[in-house]
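Here's a structure for you.
Note that this is a trimmed complex: some chains were dropped, and none of the rest were shifted.
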Amino acid sequence: MAGDSLGTLFKISNWGESHGKGIGVVIEGCPAGMALTEEDIQPFLDKRRPGQSSITTRRDEADTVEIMSGTVDGITTGTPISLFIRNKDQKSKDYSEMAKLYRPSHADYTYQKKYGIRDVAGGGRSSARVTAGHVAAGAVARKVLTEALGVDIFAYVKSVQDLQLETAPDAINAELIETNLVRCPDQDLAERMVKKIEAARKAGDSLGGVVECQLRDVPVGLGEPVFDKLEADLAKAMLSINASKGFEIGSGFAGTLMQGSTHNDVFFDDEGSVRTKTNYSGGVQGGISNGMPIVFRVAFKPTPTIIREQETVNVDGKDVVFHGRGRHDPCVLPRAVPIVEAMAALVLCDHFLRFKAYKNLFDL
Amino acid sequence: MAGDSLGTLFKISNWGESHGKGIGVVIEGCPAGMALTEEDIQPFLDKRRPGQSSITTRRDEADTVEIMSGTVDGITTGTPISLFIRNKDQKSKDYSEMAKLYRPSHADYTYQKKYGIRDVAGGGRSSARVTAGHVAAGAVARKVLTEALGVDIFAYVKSVQDLQLETAPDAINAELIETNLVRCPDQDLAERMVKKIEAARKAGDSLGGVVECQLRDVPVGLGEPVFDKLEADLAKAMLSINASKGFEIGSGFAGTLMQGSTHNDVFFDDEGSVRTKTNYSGGVQGGISNGMPIVFRVAFKPTPTIIREQETVNVDGKDVVFHGRGRHDPCVLPRAVPIVEAMAALVLCDHFLRFKAYKNLFDL
Amino acid sequence: MAGDSLGTLFKISNWGESHGKGIGVVIEGCPAGMALTEEDIQPFLDKRRPGQSSITTRRDEADTVEIMSGTVDGITTGTPISLFIRNKDQKSKDYSEMAKLYRPSHADYTYQKKYGIRDVAGGGRSSARVTAGHVAAGAVARKVLTEALGVDIFAYVKSVQDLQLETAPDAINAELIETNLVRCPDQDLAERMVKKIEAARKAGDSLGGVVECQLRDVPVGLGEPVFDKLEADLAKAMLSINASKGFEIGSGFAGTLMQGSTHNDVFFDDEGSVRTKTNYSGGVQGGISNGMPIVFRVAFKPTPTIIREQETVNVDGKDVVFHGRGRHDPCVLPRAVPIVEAMAALVLCDHFLRFKAYKNLFDL
């Protein structure tokens, strides 16, 4: 199958390129009867858009979303919702040098070899600009989840290089996330992260880090084993984000250092509700949500665009040297936050509808 | 959609329970004309089956595979290949206690809440026994990849708790993997791992760890962005394996501690072939294989079955104490190795067919 | 994608060959909590099985179904239901002549050319024997529809060659269907049909005809335009049945002879219910069920197996003459009835779950 669609009952199809006419996304399967206007979507795009601050790329895109179909008088009709974000900042930059070589750790080489052709301007389809569509669609998914289920979704920067947030997931104050440029819910740490990113920018270098995401008040029962486990679909969604290199849920890789006797999450009767004392499971057991907060992390590599002289090969396979120029995003982490949230919302909304399809059909 | 199928062009549907009649898998889309008998599949099942050694569960299953359809005179016909592994060791154990409570960090609670009913015996469908089907199907996928492409797939135990293999991926000697019970290609380390696992068994406790997997000689071009990136589909497949909690490719989480200037993989002309000097990308760029070895890791939690007294709740939501008994697998890592390989083969084979569908249609 | 699966939320995967070990079908997405044993399925297989009477093939198959997974204590668990029908009557017939040529209007030639190999015995995968799996799975779908919705499904022979039932769909007495060998709810006509079929058998020839099917008490709202319209998915399911050559719903081809002013189905207030005075629409409008009976017809060609001398080509493409021998089914119509019902149930059950996924989420 073609790989530009995601989801089954709540399904998105993404299209568009970095320097083409724009980015679009078609949402199939949004339930009818929900109030929806551009104002429900725009704030999330504003969080993702470039040019927000001194620590993100200076490419300036207004990223204004337009609803092209699927609503009447501001209410969803159950038919496809087409969203369009027109590209504005298509500088007539000279891409002739870039057309002749493959930038290290970008997708230039693989796209050229796979398709026999590539859209050089801004990386074409391989650009992270396509995630504008993810964020727009994710805003719709989030609205479904919020209004129908009351689910709460929030992500934040957990680390920038070696600067790591030590706050436990259940102690995070989500209201602090947007109080600083880097979207880290610890003001002091955030300041140090900003300084580190600014230093990398000055050095023409780049940094990676980790985003942590929480989904709270998710009902018990979402996830379709044995393959479409909730964490499996989350992992796929996260690894499809540009520059991501890893995913872990609950205790993740660190959990491998524990023992079963301490890692097991003990169930207890919390005044009539079944809860677990710890949450190393990260809110899923056997691929199905267990009602505890879903907590996962995504690793993002240092962005490959750096303003340095680098060795590489040209399109004839010969060694060459090239020098990166212009705008660059020294650290994608702050802008990755709304993308991670959006992808999580898309996965969760799809699983919610799948859950709903089968639920309560036969009484037991 | 129902969640028991995986893949598009090379697709598997898994069925069966721990203590039911057996585990089965139906493979759709295996190309015609390949020699295939049970002997191509059985060795991989033998690597996964329980009761192999002192460090795995003592449940004794012969795990004999039977090809039920899809071949004639030992040659695939292009029609569905149905594989069946009959359950043998269905001890008439007393599950009446287990039926009344939810074991910590198992899927008892979530299955009960999701489906309103659960198969108590051995965990039913949530048991890792279903991975016997994955391994059987993976053997067929691997044969397609080996014969049609010459791909080489191998996994090994990278760590058991804090005992970690330090050998770099490109220095691994794959021939050492099967020389020890724990499937770690470092004999000394393997011995220490075995001791650690045996100690855990004696203590009635369990251990987790990390499996690393390599796919070598994969052609350039496999992977379908922007959602069905090769690493995204690998991540999904790995997170669908029982007890897995994390996935990372190439530099993964550790790569977030680097900088772009050192993390970028420099292309060079290797006597006519384009290769990279380092492989922090892990063999994929932009979601597409770049011809370098694909290297990824999967985190497995300490198995939740322990022979200890544990607190939990019963089916009425009341606090109770129960004591685990009987057979248990103190560390799933050795047996996870063939499962990781199988899932990797399934994903790769599916992407190979997808690649083939579009390739070389129009000359440029 | 591989083509042996059908459905999305209620999904089946079919496997097996005419003379292999058996026919199987895996059902994913059957809701949990429904009582289900072999006794719910067997009666439908008995209606389809060969050797029932003088007017069907004398191949004798018991066609005993076995539930291999997905239930516990006779209740569905929401996990895959694997059904198996072992082949019994695998006569060690000599297929060496058949291996050397392509029978006219069979799939011998196309399978050979497509796959480069074919299973000669009994037509292998191209045999109508695979529909035993459809019928078994359809029985499960029908039970879901009956118990959860109260839908009534019945089909019958509308015509055998030029002998055509003139009774209007709403005047059919479904209780008469099983009173005769040919499954036509008109006793006199049925007798003439039987005689015609017996005459064809004696002449070594074969006959075609039309099956009509009705789905009554289907709720308003099933069907997912603009592509997965209910009639579109029914059409696909029916054209996938062996020997079918046409599908029409409501007025069908005959409706093209009418005018809009007489063809339009006028809505009226039927004591509080909205109904239509006529039902040329056949129970669907805009791809969605409208609450009226769904009525459609399927055309089946005269079976290609005849006991005659026929010209054809051999595997080298040279003209040859061959003589059909042995058992043959002079008219598939009576046995097509349960297959049409089963495919209709599968489509309807899938659409019911899809409908349920989206329904009543936001109040308007």
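To keep things simple, chains are lettered A, B and C as they appear, and every chain counts its residues starting from 1.
One rule holds for everything that comes next: a contact is a pair of C-beta atoms (placed from the backbone, for glycine too) under 8 Å apart; a residue touches a chain by one contact, two chains touch by 3 or more.
Given the structure is predicted, the values throughout are model-derived calculations rather than measurements.
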- Query: When 3 copies appear, how many make the full set?
  - Reply: 4
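Here, only the chains that are shown with their structure count from here on.
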- Chains joined by the largest number of C-beta pairs are A-B
- Angle of rotation relating chain A to chain B [CA atoms, steps of 5 degrees]: 180
- Between chain B and chain C, two touching copies, which fits better, same or different residues at the interface, with half of the numbers shared as the threshold? same
- Item | Whole-Å gap separating chain A and chain B, where each centre is the average of the chain's CA atoms | 26
- Message: As a quick test, compute the distance in whole Å between the mean CA positions of chain B and chain C.
- Response: 39
- Note on the structure: Shared-interface residues of chain C (touching two or more other chains) are 1, 8-9, 29, 32-33, 75, 78
- Item | Residue ranges of chain A in contact with chain B within the complex | 1-6, 8-9, 14, 102, 104-107, 109-111, 113-114, 116-117, 125-126, 130, 159, 161-162, 200, 205-210, 220-221, 223-229, 231-240, 245-253, 255-261, 263-269, 272-274, 276, 280-282, 284-290, 299-306, 308, 310-313, 317-319, 354-355, 362, 364
- chain C contact footprint on chain B (complex, rising order): 1-5, 8-11, 13-17, 20-22, 24, 26, 28-29, 32-33, 68-70, 72, 75, 77-82, 114-120, 124-125
- Note on the structure: Seen from chain C, its contact residues with chain A in the complex are 1, 8-9, 29, 31-34, 75, 78, 144, 147-148, 353-354, 356-358, 361-364
